[in-house]
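Note that one protein chain is taken out, while the other chains of the complex remain in position.
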Amino acid sequence: MIGGLIPSLAIVTALLIGGVIIWASGPRLDGPWFGIWFVVEAYQALVEGAFGSRASTIDTVLRTVPYLFTGLAVMVGFRGGMFNIGAEGQLAVGALASAWVGFTVTSLPLIIHLPLVLLTGCLAGAIWGGIAGLLKARTGAHEVITTIMLNYVGGQLAAYLLNGALRDRSPLNVIAQTPKVAETARLPDLIPGLHSGVILVIGVAVLVWFVLWKTTMGFELRMVGINPDAASYAGVNVVRRMTWAMGVSGLLAGLAGAVQVAGVNYRSTLGFNVGYGFDSIAIALLGRNTVSGVVLSSILFAALRTGATKLQFRTQISTDIISVIQALVLLMIAADQIIRWIYRIGPAQPEAVADATSTAAPVASSESGR
Amino acid sequence: MGSGTHDRNAGLAMNVVGGSGGAPVPQEGYVLEARGLTKRYGSLLANKDVQFGVRRGEIVALLGENGAGKTTLMNMLFGMTAPDSGSVLIDGEAIRLQSPRDALALGIGMVHQHFMLVPPFTVAENIALGVEPSRRGMLDLGDLEAQITALGRRFGIDIDPRAFVKDLSVGQQQRVEIIKALYRGARVMILDEPTAVLTPQEADDLFKVLRGLAHEGTGIVFISHKLREVLDLAHRIVVMRRGAVAGEVLPRDASPESLASLMVGRDVLLRVEKAKSVPGKPMIVVRDLVVNDDRRVRAVDGVSLSVRTGEIVGVAGVQGNGQTELVEAITGLRTTQSGSFHLSDRDLTRATVRDRTDAGLAHIPEDRQRHGLVLPFTVEQNMVLNRYYRAPFSRWLVMQAKAMRDQARDLVGRFDVRPANPEAPVGSLSGGNKQKVIIARELSRDVRALVAAQPTRGVDVGSIEFIHGALIAARDAGAAVLLVSAELDELLAVSDRIMVMFRGRIVGAVDSATASREDIGLMMAGGVSPEVESVTR
Partner (left out) sequence: MTRGRFAFIIGCIGLLIGGAEVLRSPDVSASIVAASMLATMLRFATPLTLGALAGLLCERSGVANIAIEGMMLSAAFGAFLGAAATKNLLIGVLAGMAVGVAMATLHAWLSVTLRVDQIVSGTVINIMAAGITGFLSTEVVRRQALVGAGLLPALRIPVLADLPVVGPVFQQQPIAWVALLLVPITHLVIFHTPWGLRLRSVGELPRAAHAAGINVIRTRYTAVMIGGAIAGIGGAYFTLESVPAFEPLMTNGRGFIALAALIFGGWTPAGAWAASLLFGAANALHINAQQFGIPVPAQIVGMFPYLLTIVILAGVIGRVSPPAAVGTPYEAD
């Protein structure tokens, strides 16, 4: 499948370059061969750290969950022609809102409370994303900047609330976080340590695929993403559909926050959302804006992050190497000519959108009022 | 290759320039020549071993259909692209053009089809671009402005060098382009489809200027697909077809039919076979419609018209007189300020695009790549672009792939779309076939009214015949057809009645069987006498 060839080669090449960096940062006592063995050990640690034991595999899976949610969020945005950099902020408000419902409401059974908590997260994220979508659709305000701005607004809002109104007032608490949510607001575990959010995210991924490629709403969304003028001609309410696209995108990111609250921390803490913003973009682009691609990319990124701790433990290389590798992967995806040149692959054939995506994200660059 | 003079030109040249008496005598040798130029774009052979030349003081017309290779040839002569093989010669010497800068330095000037003027800049700034006069590092345009005014006066053009290009009319902008080329010392001027955006009167003014230039020794290459113009203006006509030179003739030895045959490669019927129309009740009814354009300026200024079932009403007019906005208002892509639009007796003035589609209104859009198609989508997806939400193409919001495929297969066959593959991305089809997809989509359902805007623009002659046939078939099936076109010949051949739009108003209505081109041309220009326009701020 040609669609997966370039991303796979990009990953391999990035790992190779990463290997060179590791070699350069490591001890070089007995000549270059020792260095290469060092790199091998480093990557071995990485894989071990990700999948080596039952505990680490569970860790990787747990990390995949928010990556997959936010990756899908960015993907939906891209497919609608918009660049959602606001996953971080949408995740934050989603976590705040769901934590609030989680610890404020105490007298509901799990079967009502838990869905309520998750839906609140969805709603908060949808609003946060929808604002940017509506502004873009109505006024042309470029969503790249508005979502970044909303990220900071969300951050300040979180800081304000987590230090103030929503703060855990118990005498033992010294950091900015909410109290723990009620038992009825927590995702039950599938096996000890692995919450059922995993099932949820898989279901959501399938649902997203179905909606985007099999329903009229998805058809309209993809049309708007490629050519809003033709969409108007086709009778689509472009303003509504663009707002909807960003709203759905935000909803998925908000759900990511809600699931983290309900499944992992059982509370919302200041700063836990940092890093998901750009990671999710990388995941969506690496996954070529397809659901299967995003699933695989999320697993990859989660594995890299989980394994990085063991890598650091074994070799003293800082975990930031993962960020470097991720950046290299992204570079090669964005400029796939690099991969084609290295591996002598021919130029891309035009494909129907039904199957795969274009090289760069299909961003509808409307520059009016940027 | 004769050196005969064109008598009409000689007389006019004397009137305009009033200078050196006697008829212009094009010299024997070519001042600009193409020898064996070949250019390939991927699998498309745009130019094949082309031999072409223009002499001092000669007006050569380069004629051909869209896609025949004219623009590619000119781009090579102007240095915008490099040929794969062959050579370009100036005064008999081979030269290598690596950029337009080289061409300009050698005296080759080009007036492009799409103007190369930066809208927020002034006329002087645009002309200065690339050869900016400066003092101590800072721009100094004072002398330049004086020179521009002088040049303009010499050729009968009034230009204010300080005017902003975005405030100028299309005709005025074109004159700026000509002055720009002259300022750079052009000995050869290439004009690419210059009359596409001019009224017949403005075109005549342009021809006067060009004849004046030729009289002074400038060689002129005039690219066009308009047969009558070419016969009127040129000393010599070169016809291109499918990337190669198909023939070279003198105007006195040619006719529109013979030129059309050379262009297409077979005999072409320039008339459309159609029965007399049998009109019924009014279907498209527009009353006092007022519509603003993107700059909040009135584009449609109180238009009323009505199209009955079973008739084709054409709207003539130079582009930019409100036709685009009129079509957009009728089809729902633009809001109206006041007035009304009814389909039969249903008021659709404020209706959404979808409501209009559901009410039986079909639209063949002017800009097919922008409005009419989603290029990366497949043919079958585009075939249901504005009907996907209805049964059988979707049920309970879920799209039905099989129904879409069956529909596409059926339409591709009936409307002869090539290649006949419903899964091909529609962007890979030729212009004519893309248009066929749109027409197949719009005409394959019960249509009460059809609005067709520039339906044959950029389409090969074979498909043009097909499209005209489809419009007439729709009319005969009882639809009311509103046809907006900048090609007067098309309107005269296809429509039953013709209305003329000028500055947002309907200024005249004629019966196409009895109308004269001159009358319509006069109406298209607002009926004002053809004087040279002034360009002022």
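The chains carry the letters A and B, assigned in the order they are written, with residues numbered from 1 in each.
Here is the rule we use: a contact is a pair of C-beta atoms (placed from the backbone, for glycine too) under 8 Å apart; a residue touches a chain by one contact, two chains touch by 3 or more.
Here the structure is a predicted model, which is why all the values come from computation and not from measurement.
Although it is not drawn here, the omitted chain touches the following shown chains in the complete assembly: A, B. When the omitted chain is restored, the residue from A:V12, A:V47 or A:M149 that touches it is A:M149. Considering the full assembly, A:Y160 is the residue among A:Y160, A:F313 or A:Y343 that touches the omitted chain. Taking the complete complex into account, residues 21, 25, 83, 85, 135, 138-142, 144-146, 148-150, 152-153, 156-157, 159-160, 163-164, 278, 281-282, 285, 317-318, 320-321, 323-324, 326-328, 330-331, 334-335, 337, 359-361, 363, 365, 367-370 of chain A touch the chain not shown.
Although one chain is not displayed, chain B still touches it through residues 78, 80-81, 99-102, 104, 110, 112, 114-121, 125-126, 128-130, 132, 134, 137-139.
Methods note: only the chains that are shown with their structure count from here on.
As a whole-number value, the distance joining the C-alpha centres of chain A and chain B reads 48 Å. The touching residues of chain B, counted against chain A in their complex, run 331, 333, 352-354, 357, 363, 365, 367, 370-378, 381, 385-386, 388-389, 394, 397-399, 423-425, 427-428.
By the touch criterion given at the top, residues 214-217, 219, 223, 226-227, 229-235, 237, 350-354, 358 of chain A touch chain B in their complex.
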